[in-house]
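What follows is a single structure, written as structure tokens, with notes after it.
Moving on to chain A:
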Amino acid sequence: MSYDVNGTSVEHDEEGYITNLADWTEDLANVIAKAEEVDMNEEHWEVVNFLRSYYEEYQIAPAVRVLIKAVKKTMGPEKGNNKYMYELFPYGPAKQACKIAGLPKPTGCV
Partner candidate 1 sequence: MSTLHTVNKSPFATGSLQSCLSHAKDGDAILMFEDGVYGATKGTTLADAVAAKGGSVTLYVLQGDADARGIAAARLIEGVTPVDYVGFVRLAADHDRTHAWL
Partner candidate 2 sequence: MKFGVVVSEGPYTHQASDSAYNFVKAALENGHEVPRVFFYHDGVNVGTRLSIPPQDERNIQKNWTALAAEHDLDLVICIAAAQRRGLLDENEASRQGKDANNISEGFRISGLGQLIEMGIQTDRLMTFGD
């Protein structure tokens, strides 16, 4: 299973998470988003970029409530809330935004 990014194939798993995190590019993110039926705009990118920098700094994808709290602090309360996040990513920021951002699949531990 793979995504096609301008003629290059990028491997992904059953659920669409990329196998090799180093394969991520912005073009790939757009391809994953299309497969997820998410129409990437500036607001989506804001969250995706936030997730990537969080992962870069801490080596984990933040839990949803942590993401929302952090977004609230840096981007304000009109964006740092559940409603806004689920409007952007209908299947949830953990699943969809992390997938588009090329982060590891949440292990679904709770």
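A word on the picks: all candidates are chains of the complex that A comes from, given by their letters.
By definition in this document, a residue touches a chain if its C-beta (ideal position, glycine included) is under 8 Å from a C-beta of that chain, and two chains touch if they have at least 3 such contacts; residues count from 1.
On a predicted model such as this, the values are computed, not experimentally measured, just so you know.
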*Single touching candidate for chain A, where 1 or 2 all sit in one complex*: 2
_In the complex with candidate 2, residue positions of chain A that touch it_ = 13-15, 107-110
